[in-house]
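With one protein chain removed, the remaining protein chains of the complex are shown where they sit.
Let's turn to chain A:
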Amino acid sequence: MGIVQENRVEVKSMLTAVSSKPSRSGRVHPFTTLDNAMSRHTLHVIVYYPRSPFGSFDLDSVRISLSELLSMYPPVVGRVAKTPDGILEVKCNDAGLRTLKAKVCVGIDEWLRSADGHDESDLTAWEDMPEDPSTWAPFRLQINEFEGGGVAIGLSCPHRQADATTLTVLLKSWTEAQRRRCLVHPPSFSPLPSILTDDTDAVKPNSASISEPISTKTATATFRFSSSAFKKYVEEEGIFPKASPLDVFAALFWTRVALVKRKSHDRVCMCVDFRRLLPNPLPYGFFGNALNFSSLEMTNVADQGIVHVARLINDHVTNLTVEKIRSDLNRVGEQELMYGRDLTIVNMEHMIVEGDPMMYDAVFEDGVRPVHVSYRIGNVGGEGVIMVMPSPEKGFGRVVSVTLPEEEMSKLLVDQEILRFEPKIILSGVK
């Protein structure tokens, strides 16, 4: 770790992918208060396939299906503009999705074994928003071809404009369009339901303050836990019957990270997607941010057994009511950093629909499922982020991605409690 390594990803070309049909002129996509609260962060999704669906690139049918899909997502191909009142919004002018093509000089397996968080960010394209965003593409796609076959598709956007579910549904819809299927989750651009927004203030003009960038050097590692690891834990420790893999793995990592941080570290921030938690659930295709950030406290968490912590997490998540979501939403304007101000645990259980993890169903060619899907959040605060994601194998396994300051991460990687579960550790930068 910390070894300076030459860049293994080389960007070859850049173009703009357009939608296939012109959108209605003058259409505008506004931001909600929640969207604006996410302004400090960026969001990147990277999907790794063992075989690339791209051929010559310019004339591929995959490009045509992308264009057709982009016609259904006018905000993705639009440009950010400021209204005369200083409020940001998206002008749906069809300018297009910036698409970059890159080559990686190693094979996909070697990459997954030896790359770290910073390397992974080379697989996505990002540029901070300039003063005049009229020619700045908010959504960027990067197609990275590995040596010997395999491809990583990286999609980036400002977190203000979309959350992880939105980007996942977008990529999955692209694969459905390519295979000439109906979209399972067509996009929906309606605003947040009034039940959540009744008391919130009108959207305030975005403050011009750009705070100092986060200075702690962070490292990321991804732990893949199999279904048997969860079952083993349940047998050994006798967890309560309603425990979900999220509860167990989140509790595991919270306690071990608290130990590594050597604070009593009793507070975390739980990030839960509330699309399906509302009495009138929002469709998965809801475009924008639908995240609930709530605090969870426990004293001396490092000394607590995982069972207690898991139960606390379970109670917290099951008790998320509309009122709680609304009150959390009212408070978002006061914070600047949503991820990482406190240790943040991101819950992605909602992406498992009827037992199938949504992101691993994004299949271009039959039989070629993604081998791995990474989610990265940019400008994360110093306390770190733990993301509990679905595993490619259906069942109780989970993939946990952890972002922590470097020294804490190096201690976590050798933590015996975690290693007891025999996780496969990838993308940690360890040679």
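One rule holds for everything that comes next: a residue touches a chain if its C-beta (ideal position, glycine included) is under 8 Å from a C-beta of that chain, and two chains touch if they have at least 3 such contacts; residues count from 1.
Basically, contacts and distances are computed from a predicted model.
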item	value
Undisplayed chain, where the name is taken from the UniProt record, one of "3-ketoacyl-CoA synthase", "MICOS complex subunit MIC10", "TBC1 domain family member 19" or "Trafficking protein particle complex subunit"	"3-ketoacyl-CoA synthase"
Touch criterion as defined above, residue of A:135, A:194 or A:416 at the omitted chain	A:135
Residue in contact with the excluded chain [from A:79, A:159, A:185 or A:376]	A:79
Selected from A:17, A:234 or A:278 as touching the chain missing from the view	A:17
Sole contact to the chain not displayed, among A:34, A:47, A:95 or A:385	A:95
Touching residues on chain A - with respect to the absent chain	13-22, 58-59, 63-64, 66-68, 79, 93-96, 134-135
